[in-house]
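A protein chain is absent from this complex, but the other protein chains hold their places.
On to chain A.
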């Protein structure tokens, strides 16, 4: 006995949605200061994205930019040295590095 199927379906798309996902290229999931995810935003912001980005210190530790700026501001106000909140090395911003992911045009 031999069964054979052959069907041709006539499909035309009337509408489509593009869906994209992005995430920050960071090693840790959450910011050590506010304990919120890097892919979300700091507690002062409502929308994740370029306006609430992670930043790196020379020591390679990562925090939300807004969290670390607040930390440095309080350190200055209280006459304390500007240190990494994690390792206490002097805090220096690390230059952004070119994206490692392959970029497609």
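Simple rule for what comes next: a residue touches a chain if its C-beta (ideal position, glycine included) is under 8 Å from a C-beta of that chain, and two chains touch if they have at least 3 such contacts; residues count from 1.
Methods note: contacts and distances are computed from a predicted model.
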Protein that the absent chain corresponds to, by UniProt name, given "Ubiquitin-protein ligase", "UBC core domain-containing protein", "Coatomer subunit gamma" or "Large ribosomal subunit protein mL43": "UBC core domain-containing protein"
Chain not shown, touching residues in chain A: 14-15, 19, 21, 32-36, 40, 42-44, 46-48, 67, 70-71, 74, 83, 85-86, 88
